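The other protein chains are all here in position, but one chain of the complex has been omitted.
Going in written order, the chains are labelled A and B, and every chain counts its residues from 1.
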Amino acid sequence: MAAGFKTAEPLEYHRSFLKENCRPDGRELSEFRTTTLNIGSISTADGSALVKVGNTTVICGIKAELTNPTVEAPGKGYIVPNVDLPPLCSSRFRPGPPSEQAQAASQFVADVIESSEVIQTEDLCIERGKLCWVLYCDLMCLDYDGNLLDACTIALLAALKNTKLPEVTISTETPEVNLAKTRGLHIHKHPVSASFCVFDDSILIVDPTAEEESLKTAQLTVVTDEEDRLCTVHKPGGTSLSGEKLQECISRATARQREIQKLIDKVTRSVKTAQ
Amino acid sequence: MPRNSGIILSSRCVSGGDIERRTSSHAAVWFITFPCAMPTDNKRVRGPEVSQSPSLFLCEPAGALPSHGPRADGRQRDQVDVRPVFVRCGLVSQAKGSAYIEAGNTKLMCCVYGPRETERKDETDMKCGRLTTDMRFAPFSCPERGSWIQGSQDKDLSLMLHESLQPAVCLHKYPRSQIEVNVMVLENSGSVLAHAVTCASLALADAGIEMYDLVLGCSIRQDGTSYVVDPTYTEENRCSSVSSENQGGLTVAFLPSLNQISGLQSDGEMAEETLTAGVRTCIEGCYKLYPVIQQALAKAVRKAAPPPSES
């Protein structure tokens, strides 16, 4: 009976839960799904992390390569983030070039990296004007159940913390790479995002599932760092939001930042002690 | 393709590009320009035009593998010594059926969607269902970074996967519909096709698609007189003996309870007897996998429909 109601009238089905201040999966309106993290599981990548936010799973693999810096920025390296939504992760995605959603997510991650200065591209320079690192941060969704952006930022941050770059020395014009000596990246900031959905123009819920996303009237993603500074307030249209609601989202986002940073630190430490 | 240091090579080498030569202040530079794929990939965040893997500049280049004695990971040569596998069903919430397999460092995932209406109406078969396979490598899955754009290798592997799976699926039970099999290689540490076959058949079973039998995959690498079963990435890509005789790889897809081979792929050069012996070794390897796969499947079924409690 309930299943039939859900398929026939998905909006009414969700409304009947929201009226009681809860959601179909048993969560409260301001409750995130269980977030789990696995760091460094891909040995072919220089840094990697797998994040699960409820069912949503995102894997991030970072590969470092050598290249020449641009003439305009001779002392800077590159960070190239890309998000992929392969047909594997949900039946809503078709094979082929990245969809608008995937492209918008790539741009979002690129903006978060630039705005938060999680890594300063100056740190990636090896020899000014000649050689620098390019970090290809490839994010892939393996199971899409909503809230892609949050999972992506967590995966990216954890993978960056896990990344080790080999030592490079330059002798007689050609670089020499020493895999035995590696160093980690300097993480300047810890940006963490929190996503919200607006239901029926007024009800605010956090960490939406794929189903909730399809019924939303607006979506908002707030990214904050450990100093409580806002790095991104991304609301791609939708119904308008009052100042109080926005303030509510920001406070929830700062709390979320603390939780996630703690989680990442905990997992990073356990990986280190295991080695 | 030249691979010595000092030559800048595009890391996104996909076949079908025109190679044009330009000169720079350092050394001769080879650029591979792509008529359509590369310069106009405006659907992804773009990085520098060319970059190289640091492995090209190692101060101590990796030596050749020994052709005798135990293997790098401690397994035995010339024996059916497959890597221990970890398998799990039903991890992906959105898919009809899914499976994850980990053999040594090789990690891959498979999702099955369908049966659903065929998208291309012109290809609708009234009597028989359609099986589509798509196999891709994550860009970070290999020692050298791969491209997001599907290369010819991925397409070849997708086709071989399709040919290995199709005989096992009762497609006549699904008229006018299609079943999609998507495989994602998260880490490539050798024998990818063999494990993809195993993983895909497990995902199909998890999705409740009717099949005649499971399909198991196993591969060997023949290296002169000796062979290695379930080779790793380095064993696959680096040959040790000088002689060019009997050098090759072999992957077999096998239906264990029907005792039939559904797919066979071999490359390199092998004598007839070596090849038949190789097929026999692969079948033996498949039988070693069989109980693990059965257990994983039984576990998934038990979880989905727990037996009625005795009360």
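Basically, a residue touches a chain if its C-beta (ideal position, glycine included) is under 8 Å from a C-beta of that chain, and two chains touch if they have at least 3 such contacts.
Please note the rule applied: contacts and distances are computed from a predicted model.
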Among "Exosome complex component RRP46", "dolichyl-diphosphooligosaccharide--protein glycotransferase", "DNA topoisomerase (ATP-hydrolyzing)" or "ATP-dependent DNA helicase II subunit 2", UniProt-listed name of the chain not shown: "Exosome complex component RRP46"
Neighbouring shown chains of the undisplayed chain, as defined at the top: A, B
From A:Asp25, A:Glu114 or A:Glu127, residue that would touch the chain that is not displayed: A:Glu114
Contact residue for the chain not shown (choose from A:Ile79, A:Cys141, A:Cys231 or A:Val267): A:Cys231
Contacts of chain B with the absent chain, listed as residue ranges: 40, 42-46
Missing-chain contacts mapped onto chain A: 100, 103-104, 106-108, 110-111, 114-117, 217-218, 220, 225, 228-243, 246-247, 250
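Following the convention adopted for this analysis, only the chains that are shown with their structure count from here on.
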Between chain B and chain A, distance of the C-alpha-averaged centres to the nearest whole Å: 28
Residue ranges of chain B touching chain A (in the complex, touch as defined): 5-6, 11, 26, 43-48, 50-55, 57-59, 91-95, 105, 107, 109-111, 113, 116, 134, 136, 138-143, 145, 148, 180, 182-184, 186-189
Touch list for chain A against partner chain B, complex: 41-45, 48, 55, 57, 59, 61-68, 70, 78, 80-82, 84, 86-91, 95, 97-98, 103, 106-107, 110, 134, 136, 138, 140, 142-145, 166, 168, 173-179, 210
